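A single protein chain has been omitted; all remaining protein chains appear in their positions.
After this line comes chain A, so read on.
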Amino acid sequence: MELKEEKPVADKITIGELHLSGCTGCLVTLADNYEGLFKLLDDYADLVYALTLVDVRHVPEMDVCLVEGSCCLNDEISVEELKEARAKSAVLVAYGACAAYGNITRFCRGGQWNQPGQEAFVPISEVVDVDLYLPSCPPCPQAIRNIAVMAYLLLKGNDEQKALATAYLTPLMQLAQRGNEACGCDLMYDVINQGLCMGCGTCAGTCPVRAITMEYGKPNVNRDLCIKCGACYSQCPRSWFNFDVMNNYEGIIDAINGAMK
């Protein structure tokens, strides 16, 4: 196979990944699209900033910035880079549960070798405004792929594509406005307590740490296991269900598959 370096396609969008206090699982998730990642980079997006994947030392201008990890308030560089990323990007995404909700870093009490003074880890929205949330730990390759394709359509598509991308991305943008605390308890507070749960089982099927079991038709959360990733609530069909997008599921799945061919 011949390898050649092609010039970037002119109308691609630019995407970067800013790595804060995360485990790199989110970055690996991007790569877990395998050949899909190459397709994204060939046709839709230039990766302009990312740990180990791109040799750029300083936060550049970009259309979409994916922020991985929570922000350590005791680490000046993290705070500075996060603010710089906000200033230099059109769309800032809390990519993964640590950035969105703190996730496992919520449990940090400091005193760790070799940075004992670092103890204050917050979701990035404590420091900067965030446009879009992609919860879960780790996020799913297919979810970030869909968001990348939709971001491309939003910024470079025709009117119809822009409308579709807007409709698709809206709930994820609303999620960013909803708040930066997540827990399996959200299923109680905002689904069951609101009289909205119908026992479908999605939350239990979603939880990455198997903290949820279905007991007599309702989720039961083992709160000691919960890492506060927000996947259960955002995946629940009763957190949001946007008929304008869902009714067109067949067309959208075909369009995404087509875009990735």
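Heads up, the rule we're going with is that a contact is a pair of C-beta atoms (placed from the backbone, for glycine too) under 8 Å apart; a residue touches a chain by one contact, two chains touch by 3 or more; residues count from 1.
Just so we're on the same page, contacts and distances are computed from a predicted model.
Remark: of the listed names "Coenzyme F420 hydrogenase subunit beta", "Phosphate transport system permease protein PstA", "2-oxoglutarate synthase subunit KorA" or "Thiamine pyrophosphate enzyme TPP-binding domain-containing protein", the one matching the undisplayed chain in UniProt is "Coenzyme F420 hydrogenase subunit beta". Annotation: of A:23, A:200 or A:226, A:200 touches the absent chain (contact as defined above).
Screening A:31, A:51, A:225 or A:246 against the full complex identifies A:246 as the residue touching the chain left out. One chain of the complex is left out; on chain A, the residues touching it are 134-136, 138-143, 146, 168, 171-172, 174-175, 178, 190, 194-202, 204-208, 214, 216-218, 229, 231-243, 245-247, 249-250, 252-253, 257.
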